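With one protein chain held back, the other chains of the complex are shown just where they sit.
Naming follows writing order (A and B), and every chain is counted from residue 1.
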Amino acid sequence: MTLVGVLDHASVLVFALTGALVASRSQLDLVGFIFIAALTAVGGGTVRDLILGRDPVFWVAAPQFVLLAAGAAMAVFFTAHLLESRYRAILWLDACALAVAVPAGVGVALALGHGPVIVVIAGVVTGTLGGLMRDVVCNEVPLVLKQGELYLSAAFGGAVAALAFAELGAPGLPALLACGVVTFGLRAGSLGFGWRLPVYRPRPPRR
Amino acid sequence: MTLVGVLDHASVLVFALTGALVASRSQLDLVGFIFIAALTAVGGGTVRDLILGRDPVFWVAAPQFVLLAAGAAMAVFFTAHLLESRYRAILWLDACALAVAVPAGVGVALALGHGPVIVVIAGVVTGTLGGLMRDVVCNEVPLVLKQGELYLSAAFGGAVAALAFAELGAPGLPALLACGVVTFGLRAGSLGFGWRLPVYRPRPPRR
Partner (left out) sequence: MTLVGVLDHASVLVFALTGALVASRSQLDLVGFIFIAALTAVGGGTVRDLILGRDPVFWVAAPQFVLLAAGAAMAVFFTAHLLESRYRAILWLDACALAVAVPAGVGVALALGHGPVIVVIAGVVTGTLGGLMRDVVCNEVPLVLKQGELYLSAAFGGAVAALAFAELGAPGLPALLACGVVTFGLRAGSLGFGWRLPVYRPRPPRR
């Protein structure tokens, strides 16, 4: 399996877990768990593939991705009550999924020979749109809207790190590894230590 | 006209009626009715076609689909006040639309030679995403989130029935007919007799 293939499988699995946990907060049935898990798991990569003109979409060529998401949803349906805080689990699993999905998106765009702007967008889209669809459908506040938290910024930072490595002559494994580490580091720092970016204030403070 | 063509026309017509009725609950004007009706009517099939790489999308090749949706929207604009309960009408019309859209999606994927996983997904996507877009845009609670009701499960069951018939050597009309009957039967049983699936509970009952 290629490196991007491994990353795609890992991100599908972990995003599916977050989708199923959000479904548990909405008290859905098993089929609802599978639907939200699959939407979250393949949503970002599907948009990436449509935009970049990859035909067929990755999971149409390899339906085991969807079976993987369905399996994860079933496991969560029967075990989620064992978790102490499902919301914290969602946040941290989502951070892990982000840290594998961003390099997966970056890797695809680099392999297709795209320039830096499209590489960054492919990374951010793959990393964040699945979770955004999950949150819009389930009426949760989208994580991309959490004010000042490093979420989009973590994805953005990771993608830029990958570009820097590729520019320095180390594309492939080193670049994607750096991408994942930077993405997870920024997101985890925000969740664990409260790292923040300044947010827009209608009026700047007086000096 | 092919069998899938007939199903596509029927699902566009009936989904358009549900979209226009939801627009009436939001008190939109006639152009708003047409927009929501068309979004609902062709939304699911459009996503199906994009994902399966069908080019052109079905209604771009045959714009009369959109005119059909627009006509349905206009009819509802001038007659919806005659209904006793618009919400019940939405639920039952949506059940009918689901029961023709799922076989339409299944039929397309079977004709393209896809395997069982993609066939099921094509059926569920075609059946449910148009209604999901309608509900997200109009701020209604998406039917896919109604806890325990057979909705996604009805679409899923119908698609599996079609697969079973195809496997037994009866693809084409018998498989798609079985698909529609099972989908409508499950959904109608849920609406009329309260058939339900168990939903997730944070804590399982003590024994």
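The criterion applied here is as follows: contacts are C-beta pairs under 8 Å (C-beta built on N, C-alpha and C of every residue); 3 or more make two chains touch, one makes a residue touch a chain.
Note that this is a predicted model, so its numbers are computed, not measured.
Enquirer: Could you tell which one of B:24, B:128 or B:190 touches the chain left off the display?
Expert: Reading the full complex, the residue touching the unseen chain is B:24.
Enquirer: Where the complex has a chain not shown, which of A:6, A:61 or A:117 is the residue touching it?
Expert: A:117
Enquirer: May I ask you to list the residues on subunit A that touch the chain which is not drawn?
Expert: These residues touch the chain not displayed: 50-53, 114-115, 117-118, 121, 124, 132, 136, 142, 144-145, 147-148, 152-153, 156, 196-204.
Enquirer: If the hidden chain were put back, which residues of subunit B would touch it?
Expert: 23-24, 26-33, 35, 38, 46, 50, 55-57, 60, 63, 66-67, 77, 80-81, 86, 136-139
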